[in-house]
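Here the complex is missing one protein chain, while the rest keep their positions.
Note that the chains are named A and B in the order they appear, and that numbering of residues resets to 1 at the start of each chain.
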Amino acid sequence: MSTNLRKHDFNTFLTALVASLLGNPAQAAWEVNMPVGVTDASAKIFDLHMLIFWVCVVIAVIVFSAMIYCLVAFRKSKGAVPATFSHSTTAEIVWTVIPVLILVAMAVPAAQTLVEIDDTRDTEMTIKITGYQWKWQYEYVGEDVSFYSNLAASSNETRQLRSGIDPFQEDNYLLDVDRPLVVPADTKIRYLITSNDVIHAWWVPDFAVKKDAIPGFINEGWFRVNEPGVYRGQCAELCGKDHGFMPVVVEVLPREEFTAWLAGQQGGAAVASAATAR
Amino acid sequence: MAHAQDKYYIPHGTKWPILMSLGLFTLFLGVSVWLNGGNATPAIIVGLAIVITMMFFWFGEVIGESEAGTFNDQVDTSFRIGMMWFIFSEVMFFAVFFGALFYARQLALPWLGGEGSNFFTNLLLWEGFESSWPSNGPADVGGEFEPMGAWGIPALNTAILLTSGVTITVAHHALKEGNRRVLGLFLALTFLLGFIFMGFQAYEYIHAYQELNLTMNSGIYGSTFFMLTGFHGMHVTIGAIMLVVIWLRCLRGHFTAKHHFAFEAVAWYWHFVDVVWLGLFIFVYWL
Partner (left out) sequence: MSATTTHDEHHDDHGPAKGIMRWITTTNHKDIGTLYLVFALAMLFVGGAMSLVIRAELFQPGLQFVNPDFFNQMTTMHALIMVFGMIMPAFVGFANWMVPMMIGAPDMALPRLNNWSFWILPFAGTLLLSTLFMDGGGPASGWTLYPPLVLQTGNALPFAIFSVHLLGVSSIMGSINIIVTIMNMRAPGMTLLKMPLFVWTWLITAYLLIAVMPVLAGGVTMLLTDGFFGTSFFQAAGGGDPVLFQHIFWFFGHPEVYIIILPAFGIISQVIPTFSRKPLFGHDSMVYATASIAFLSFIVWAHHMFTVGMPLAGQLFFMLSTMLIAIPTGVKVFNWTATMWRGSLSFETPMLFALAFLFLFTIGGFSGLMVAIAPADFQYHDSYFVVAHFHYVLVPGALFGAIAGAYYWLPKWTGHMYNETLGKVHFWLSAIFVNLTFFPQHFVGLAGMPRRIPDYATQFADFNAISSVGAFGFGFSQLLLVYVVIQCVRGGEKASAQVWDGAEGLEWTVPSPAPYHTFEEPPLVR
């Protein structure tokens, strides 16, 4: 059996709490908020998220203050005598209209963002993603490159029931694959997504992309990654027993490097390794 | 019993409901085992027997109370409101299947044919498929089939059901006027029409399976066709049996011109089955 809640947990907790209160997520040992991400869309969605969040916080502060004031000021034990009023049309109109205005103010940017994300025109390359129980298949449409992406072997070993291996010793426990999807940076990439068996969903938080893979239908979406790097996500629709074990890893290369990489893959060499499905 | 009419009737304890549940439990247990490939005929038979027996006793008791004059007007109103909302729940049940039909015709099939943002669905998964109705889907599930035409038996069945709607209304008026002979005659006509309808429906199913290769397997057309007509047929059967029951009751001299909730409940139910059929005729057979 693996040990351990690590000893420094509590310290981590405090540091992170303080850090997050000071509004500096960089210092936090773990995240408490949505990632800003590395695409324009993810940044927009992050802003939207923070906007709604703060709106809710402000409303919460006002509403909760009123409630708390009641709890403090109108206590029977302090001799409060109940008033007898039971309605006020003015008040009720006010607290119907104000929320309407707030909601309209929220709906506008939300709708705008939605429309922008939906626009799949002018994409520069297309990748077809197919979900399987329990792995992903990536096909570079028109390039004759295609391969499967499985949970990395070491994670797979560790995640067995009572494996006795400590997950903390792994670098990217459950978030690593044998072959990542490789894409170029600064490129508007269209992805076509479907499934071969049950519904899956392809989710990379840093891209703010989540789309269901529906068997028999193809959904499409797009992303454009601004910064090269390795980004991780997971299947986000319950797809059976190993739903928790089909991560998504995307390696974003600068454009030239990507072109070189793609050239190296062509000719079916890649397809062969696909057979090593679990 | 003298003062019964001005009190709300609260029945004493009853053991039918729990036995009824036990029956349903046994029945469903049996059917589940059967669906899983096991042998559960005894459970199914026992379950069904319990359910039917319980209905017999339960309704029998209520009928007895009714004839004894236990129910005042307020109780009668309770029954009426209850029946109305029960029928409403049945309407919603059929609405799902109609919804599925519309969804398939208006959305799913066109999408499979490449409409909307589904260009690639069609190109990469179902190349060459063109959306149309009737359809057994892009994979031609169940093989070539012929759809059911509207103007043969179905049109006849429409006429039959509409007529039965008239006959039951005639029976109702007869009941209100105290004309027992007409009442019995037209009630009998009504359920006979119901059974004729069912006969045609059965014939149509055999025809579909044996000659048209139209089965539950025939893609979305077969699915919606048999689901809608099947559940409707089941309701016609239940309705016809209920008609037989109230007919027998009429023969025994039950119901008065003023007091005949059960009759009206069955009549409402019959009209409901009728209206659903019109929907079926238009959307399943015709359009």
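Everything below uses one rule, namely that contacts are C-beta pairs under 8 Å (C-beta built on N, C-alpha and C of every residue); 3 or more make two chains touch, one makes a residue touch a chain.
Predicted model only: the values in this text are computed from it and were never measured.
Chemist: Which one, B:S66, B:N136 or B:T229, makes contact with the chain that was left out?
Modeler: B:N136
Chemist: Name, in rising order, the residues on chain A that touch the hidden chain in the full complex.
Modeler: Counting over the whole complex, chain A touches the hidden chain at residues 1-2, 4-5, 9, 12-13, 29-35, 44-45, 48-49, 52-53, 56, 59-60, 63-64, 66-67, 70-71, 74-77, 80-88, 91-92, 95-96, 99-100, 103, 106-107, 110-111, 113-115, 117-118, 158-163, 165-168, 170, 172-175, 197-199, 201, 203, 205, 208-212, 214-217, 219-220, 233-245.
Chemist: Using the document's contact rule, name the residues of chain B that touch the chain not shown here.
Modeler: Its contact residues with the unshown chain are 3-4, 6-18, 20-22, 24-25, 28-29, 31-32, 35-36, 58, 62, 70, 72-74, 77-79, 81-82, 85-86, 88-90, 92-97, 99-100, 103-104, 107-109, 111-112, 116-117, 125-126, 135-139, 141-142, 215-217, 219-224, 226-227.
FYI, only the chains that are shown with their structure count from here on.
Chemist: I'd like to verify one number: the distance from the centre of chain A to the centre of chain B, where each centre is the average of its C-alpha atoms, in whole angstrom.
Modeler: 47
Chemist: Could you please specify the touching residues of chain B with respect to chain A in the complex?
Modeler: Interface residues on chain B, with respect to chain A: 111-112, 117-118, 120-121, 124-126.
Chemist: Can you list the chain A residues touching chain B in their complex?
Modeler: Within the complex, chain A touches chain B at residues 120, 128, 192, 194, 216-218, 220.
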